[in-house]
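One protein chain omitted, others in place.
Let's look at chain A:
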Amino acid sequence: MLLIHCPYCEQDLPELEFAYAGEAHIARPADPSKLTDEEWRDFLFIRTNPRGVHFERWRHINGCARFFNAARETVSDRFLLTYKAGEPRPDVAKLTGVAQ
């Protein structure tokens, strides 16, 4: 069971308190009607699914109930860091020491 750092509660807490919420940094388009069918398909369904650092959303659902973002290494399952919703995507090279 993972320990996850909630950036709002500022505590490391067991995975049981959290719910996964899909890939991060996929903003809903301001005006979906302007998107082509292909663009809208990509927004809905196309995800990066990387072997390596994955930016993803979690919700502290059994705690403060806030959504936040995390960078997690998908090979080791390890969290590299978590940060508040709305903050920019961190630099992977700074997190891992290697460029992706």
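What we mean here is this: a residue touches a chain if its C-beta (ideal position, glycine included) is under 8 Å from a C-beta of that chain, and two chains touch if they have at least 3 such contacts; residues count from 1.
In this text, contacts and distances are computed from a predicted model.
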item: Listed names "Respiratory nitrate reductase subunit gamma", "Sarcosine oxidase subunit alpha", "Cyclic nucleotide-binding domain-containing protein" or "Branched-chain amino acid ABC transporter permease", with the criterion being the UniProt name of the chain not displayed; value: "Sarcosine oxidase subunit alpha"
item: Option touching the unshown chain, where A:R28, A:R51 or A:K94 are the choices; value: A:R28
item: Where the unshown chain meets chain A, residue by residue; value: 1-3, 19, 21, 27-28, 31-33, 35, 37, 40-41, 44, 57, 59, 61, 65-67, 76-78, 85-86
